[in-house]
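For this view, one protein chain was removed and the others were kept in their places.
Right after this comes chain A.
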Amino acid sequence: MDVPPTPRILAPHLQTFQHKLVRMVGKVVQLRGETAVIDAGGNVDVILNRDCHLALNHAVEIIGKVDGNLHIKVQAATDFGTDVDFDAYKAVVEATHRHKEIFYDD
């Protein structure tokens, strides 16, 4: 498979998914040029690439690798607008890990 699975996670799961490719939906709370802070059940530092176009206070879905400092190095970012229900996303993350047989291996 050329596109590897990307488990959906929140800030508290970063430790568990260290050095792994993940997917996360959060609200952009701070933009600092090369990096940004998103709120996904806790603040997460993300390291951006040149193709990312994050907008402050918008929800964003990022795909990236969790590094040793629990920052996420972004490979792709998708703007999700301002109408995202974060509680629903939290429920999805919980379902993902509780019933992982239909979401990801190991």
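FYI, a contact is a pair of C-beta atoms (placed from the backbone, for glycine too) under 8 Å apart; a residue touches a chain by one contact, two chains touch by 3 or more; residues count from 1.
The criterion applied here is as follows: contacts and distances are computed from a predicted model.
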Candidate names "Aladin", "Replication protein A C-terminal domain-containing protein", "NADH-ubiquinone oxidoreductase chain 4L" or "Guanine nucleotide exchange protein SMCR8"; UniProt protein name, chain not shown: "Replication protein A C-terminal domain-containing protein"
Statement: Sole touch to the unshown chain from A:L14, A:V28, A:V44 or A:A59: residue A:A59
- prompt: When the complex is taken as a whole, what residues of chain A touch the one chain not shown?
  reply: 1-3, 5-8, 23, 59, 61, 76, 78, 80-81, 83-85, 88-89, 91-92, 95-96, 99, 101-104
